[in-house]
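Here the complex is missing a single protein chain, while all its other protein chains stay put.
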Amino acid sequence: MDFALMWDSLPKVLAGAGMTFQLTFLALGLGFVLATVIALASLSGRRWLSLPADGYVYVFRSTPLLVQIFLIYYGLGQFQAVRASFLWPFLREPFACAVLALMLNTGAYTAEIIKGGIRSVPWGQVEAARACGMSGLLLFRRILFPVAFRQALPAYGNEIILMIKASSLASTITLLEITGIARVIIAETFRPIELFIVSGGIYLVINAVLSRAVRALELYLSPQLKDSLDSEQRRQQALGVRVG
Amino acid sequence: MKKLLATALAAAALLLAPGADAQQRTIRIASEGAFPPWNATDASGKLIGFEVDLANQLCQRMQVRCEIVAQAWDGIIPALQARRYDAIMAGMSITARRLEVINFSIPYGSSPARLAVQRQHRLASWQTPGNVERIRMDALTPPMNTALEELRKAISGMTVGVQTQTIHSNFLDEHLKNVVRVRTYDTMENMVLDLNAGRVDAVFGSGANLKALSDKGDNIAMFGPGFSGGTFGAGVGVGLRKDDADLKAMFDQAITWANETGVIRRLSMQWFGFDISIN
Partner (left out) sequence: MELLSWGDRGWGDEMVRAALMTLTVATAAFLLGTVLGSAIAALRLARARPLRAVGETYTTVLRAIPDLLIIYLLFFGSSQALQWAAGLFGYHGYLELSPFMIGTIAIGFVSAAFAGEVIRGAVQAVPRGQIEAAKACGMPTALRFRRILVPQVARYALPGLGNVWQVTLKETSLISVVGLVEIMRQASVAAGSTRQPFTFYAVAAIAYLVLTTGSNRLFGLADRWANRGVRRA
């Protein structure tokens, strides 16, 4: 074990964290918007809306992210029509392709999480709000969204961590995030174990901090959870929505 | 309980294949299977190519059993050190950098490094100033320097694809880093896919390789001089562990034999259509 090498490469690998965060949070942000639309379409009760929405969720949850990334990056580039289209300046860039793939992937999972959250809102609360004269956007903003958000938070926190991990696959299409940089240094030093331990440690720290932050937010939004087992149980239910 | 333990041990023995040193020595040789025509994978999943044929010839000569295994390029040296196999034949050049961690046999082939673009690219018809055909990095002459300087200007600002951990990526790093944008690929095939798609303006790689692909129909046009010497190393050799001195002696002998008897030239003509042997 070459500890000096590990120490020396730590700042270099750490420099890739910027790219990891960019990929993750851009994909999460765009994916969240997409997921909200998909979830609403799926719950709309109109078949022509819910069928495509459910189909999208099913396909993206049933195939590996790696296949999705390769299909978008190498696959689309195969067609002259794509290369001649106005989308090409965008699809030409590996960064855009990675964000697109990660976004479509997290969008499918997040749609399920949002649906679960919305379904968990007690119907009585909605009726009560209606009785008070709230409707439409106001009802959504004041009642539906806050309650659903709190309910879905543990599952979404899980999703954030999974996306941090998933962004490591962007290294397979030439992007230099944490894993990508580790691989470049391995190329120079031929010491894979040392470098994978260093990068593994970085992911561990990032994810520990993030999961603490989500937990703190959870407690802030629902102070009654403190010292109760309830949140732990919800965390486990969250795993039912997406493990992996 | 005893029976269970016995079964477990038997299973473990099956799973943990013991290393070599059976009656006839078995040598495991790793290749990449994605670097045609040096090595490639055919539609039945088998490894084929110049190096696969050569490996079989060398092993016959050395009177050892040969097993050729596929290994992704970016882990090919670490896995040799981790003893997953005994030798590498994967179009790998003998360089000072690699010699720090592994050993090499004498070279069995060589191929100058070349730049390439799509055929319709303006640089496809680029004329090297002074008609310099080869730039030897270990013996630079003034015309070579001029050619290099002009080339630098011609490709300035372009995105150049290169396979990771290669003499080609090292060269771009050392000499053209601030001139072009470098994009590194895990395999040469993925790099060519992106050249075909137009994601990179140019690629830099083994000339033998690029020529063979161009002949087979890829949209590749080589331009500019060939590069060799210095960073580009001393030809392609068999990668070996440093502590395997006897294996190096065996390979050296067998390669010398294959050179003298024309085996390498014959296989080279068959796979490349031209001679890559070192005479």
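A and B label the chains in the order they appear, each numbered from 1.
Here, a contact is a pair of C-beta atoms (placed from the backbone, for glycine too) under 8 Å apart; a residue touches a chain by one contact, two chains touch by 3 or more.
Given the structure is predicted, the values throughout are model-derived calculations rather than measurements.
The hidden chain makes contact, of the residues B:P78, B:G109, B:G207 or B:P225, with B:P78. Per the touch definition above, the residue from A:F21, A:Y74, A:W88 or A:F149 contacting the chain not shown is A:Y74.
As for the chain not pictured, it touches chain B at residues 15-20, 33-34, 36, 40-45, 69-72, 75, 78-79, 82-84, 187, 189-190, 192-193, 196, 218.
By the touch definition given at the top, chain A reaches the unshown chain through residues 59, 61-68, 70-71, 74-79, 161, 165-166, 168-169, 179, 192-193, 196-197, 199-200, 203-204, 206-208, 233, 236, 239-240, 242-244.
Just so it is clear, only the chains that are shown with their structure count from here on.
Interface residues of chain A, counted against chain B in their complex, comprise 74, 77-78, 83, 92, 94, 172, 174, 183-184, 186-187, 190-192. Interface of chain B with chain A (complex): residues 74-75, 77-78, 81, 101, 164-165, 169, 183-186, 190, 193-194, 196-199.
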